[in-house]
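Below is one structure; the comments refer to it alone.
Rest of the complex left out; these chains stay put.
Every chain is named by a letter (A and B) in the order it is written, and numbering of its residues begins at 1.
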Amino acid sequence: MERPRHQGMAKNTSMRWRLPLVCLLWETAMIVLFGVFVRFGAEADAHWEEEKREMNLTSDIENDFYFRYPSFQDVHVMIFVGFGFLMTFLKRYGFGAVGFNFLLAAFGIQWALLMQGWFHSFKDGKILIGVENLINADFCVGSVCIAFGAILGKTSPIQLLVMTLFQVTLFSVNEYILLNLLHVKDAGGSMTIHTFGAYFGLTVTRILYRPNLEQSKDKQGSVYHSDLFAMIGTLYLWMYWPSFNSAISDHGDAQHRSAINTYCSLAACVLTTMAFSSMLQKKGKLDMVHIQNATLAGGVAVGTSAEMMLTPYGSLIVGSISGIVSTVGYVYFTPFLESRLHIQDTCGIHNLHAMPGLIGGIVGAITAAAATEDVYGKEGFIKAFDFTGVYQTRTPSIQGGFQAAGIVVSLLMAFAGGAIVGGILKLPIWGDAAAENCFEDDVYWEVPEDEESDVYHMHNPDKPASP
Amino acid sequence: MERPRHQGMAKNTSMRWRLPLVCLLWETAMIVLFGVFVRFGAEADAHWEEEKREMNLTSDIENDFYFRYPSFQDVHVMIFVGFGFLMTFLKRYGFGAVGFNFLLAAFGIQWALLMQGWFHSFKDGKILIGVENLINADFCVGSVCIAFGAILGKTSPIQLLVMTLFQVTLFSVNEYILLNLLHVKDAGGSMTIHTFGAYFGLTVTRILYRPNLEQSKDKQGSVYHSDLFAMIGTLYLWMYWPSFNSAISDHGDAQHRSAINTYCSLAACVLTTMAFSSMLQKKGKLDMVHIQNATLAGGVAVGTSAEMMLTPYGSLIVGSISGIVSTVGYVYFTPFLESRLHIQDTCGIHNLHAMPGLIGGIVGAITAAAATEDVYGKEGFIKAFDFTGVYQTRTPSIQGGFQAAGIVVSLLMAFAGGAIVGGILKLPIWGDAAAENCFEDDVYWEVPEDEESDVYHMHNPDKPASP
């Protein structure tokens, strides 16, 4: 029993052959490429006993697994439950939010293991992987989840998979330029993950602009329980962000410090978000959209600098500012972006990732430029910025300049990449829904029948649910 | 205000004396048996300082706690939140799903500590426990949670406790036969946990066959939000499965490798599940049942081989296949099992655990049989398969044969045990509900009154919601 409004659907949204085809072809490609290229790194290989002797390690606890696996699992939760549930706030798009996030992330981590592997873990024709590669793959996919936030509810699963393929590729190139060519530090990914991911997604959604999107306006909001589901996503992102920013930092003090800085920044961010959420609303009531999103800006904004000697009070300052900027963004910038620039940003990633990401890049540049041997110690200074080899002579201020250049490169890659990928996604072959069916799970999912009856007669008949 | 259909209840489902009696008697038994038998192992005992000297350990970090505790906690979440919420998909059985899972698992882990302790950690008349025992107890209970999936909604809490008592016992015997007598490797439990647990549960549900179950057919489905609750369970199982398969592997490379293999297998499984879910549905829409369950088959299917040198691409292949088999199972096998074999499998554990468990056993046997000193290294080869002592002369192909024998033993134990326990559970003394009251929390739980009125006349305007 189709609902009347579906009769008006001009577009063919059936995924029956397209989605299976894409999934199976790509998974086959993954198997072939993994077969040719991917092998276990030394710490995951059964030859580890010999490796241990060679590296003069006395204990299995020195395996990188024990330094990073707990953080990896926290990051893993952020990608799948954090991002997935954060986007369930829409009243009728919970399946799509969690399910498509699941799909694109599961594909993305495979492709990211390859792309990042070729750039960073390639040795004698093989990509050698360990737990750090898994974290990096999750990070890379994180940037796709961010971009997904901008186009949430408006794209078909195939479009998401196509976007993932391209975005992971571009992410890896951008990351290579930043980390290897510019020798930039960005352990928590303010630039590589957030700035790049957000502006990429915003560019894509600009190109996919839907002039008639107000036709599905009634479905763009939340209901009471969908807001609680979204809070599950928010809290897991918030709680585990210290793991995110410290996951791939150097062993020892750097991981320890990253976690502390991020913890402080996030705590401060909650208070300024609450303050501005209440202040900017006529009746002074708190808005769940801000609490769900802007409270996380503090994690984004210390992504680059958390492993540096930002200090706890520095973190509080950065967190406070980012909470304010993000909340103000939701109230003033998002409507502006939509009405003037035709950027329809479903989750407000401009406020949660783009602006805080830029702040993060800038704070990182400043913190790097301000570094001294006195603060870091002679050894710590060299270790923190990897001022070894050809970078032996780099000074903090030069490093700060390169950090700033990293922001610019990330922005350019995001705009250019987003424009190209947006163009590809605009092709009329991907099965996206008509404007009046956006933000509606029913298009791509079997929705439980009982629930249907809710939808039909919920909102008493005098006021039809959709125009 | 009782609902009319309850007046038709012929069966006495009151738990008032039976459930407290069973719980208190058994808890008392646990206290007595723990008092007689269970003590702290050396690494959890206050004599650890002396132990450390004896074992020539220089640091507290060498305590097994730091190798395994993070994985233990992940496994713990899988058992209680993972399995618990996975089963909340039913519209009116969320309390039973989460609550009874909680009850049986909390009892089961105590009994498992004893049973597994007698078999594996018994020394001088005492069971000496540490974090690995906790993980193994959780594993053992995992097999009960699996069986619970088959009979979900159709049994009383006492039946579940009785089943747990017997199943934990049989699990421990089967595990002892496999690990100690056959010297089989099965760190992630494809055979001991999944194959055994699933076929045990399927046999039990076959014996408890309810011919009139269609009377509660309207309650066997999900509603929109119950599907989202179930996704919490799914995602935690999916994300933490690498911890599950690596939790009790050898320190160092084996834990590391298990996590990577499982990560890869699960990622591939998501793509083939999505592909087949869409392909097998006339309109190409995705089915939440498949996404909630079949995406996990990849974790089951590498349970035996994850710690071996399966390689990442091998994992992708196994994950891909298991996703397909599991999804096809939901579409074709489950209806067949119900209509022809009278196996009513509420959660479809045949598709998620039984078939992928068999695949896992077989893949493990093949991977073991294909092992060479070249691939593993001389030391790694011996360490991976424990080819020491009386097993010094075992070859890979013989090991493969024993692995295969392990599958057969697990199946036989499951069928025989399930038949006996099913017979016991069929006795008319346990207070199970009539067919028309299955899948209904109201039978064993105080269900909030408001909710009742929500479902039937949700705030009908004649009766204002608040005074």
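The rule we apply is simple: a residue touches a chain if its C-beta (ideal position, glycine included) is under 8 Å from a C-beta of that chain, and two chains touch if they have at least 3 such contacts.
None of these values were measured; they are calculated from a predicted model.
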Counting all identical protein chains, and not just the 2 shown, how many does the complete complex contain? 3
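In this section, only the chains that are shown with their structure count from here on.
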Quick one: chain A and chain B, Cα centre-to-centre, how many Å? 32
Chain A to chain B touching residues, read off their complex: 14-17, 19-21, 23-24, 26-27, 30-31, 34-35, 38-40, 43-50, 52, 59-61, 63-66, 69-70, 73, 76-77, 80-81, 84-85, 88, 94-95, 98-99, 102-103, 106-107, 109-110, 113, 129-131, 134, 157, 225, 229, 232, 444-451, 454
Going by the contact rule set out above, which residues of chain B touch chain A in the complex? 61-62, 66-67, 70-71, 74, 91, 221-228, 231-232, 235-236, 238-240, 242-243, 251-257, 259-260, 263-264, 266-272, 274-276, 278-279, 281-288, 291, 295, 309, 311-313, 316-317, 320, 375-377, 379-381, 383-384
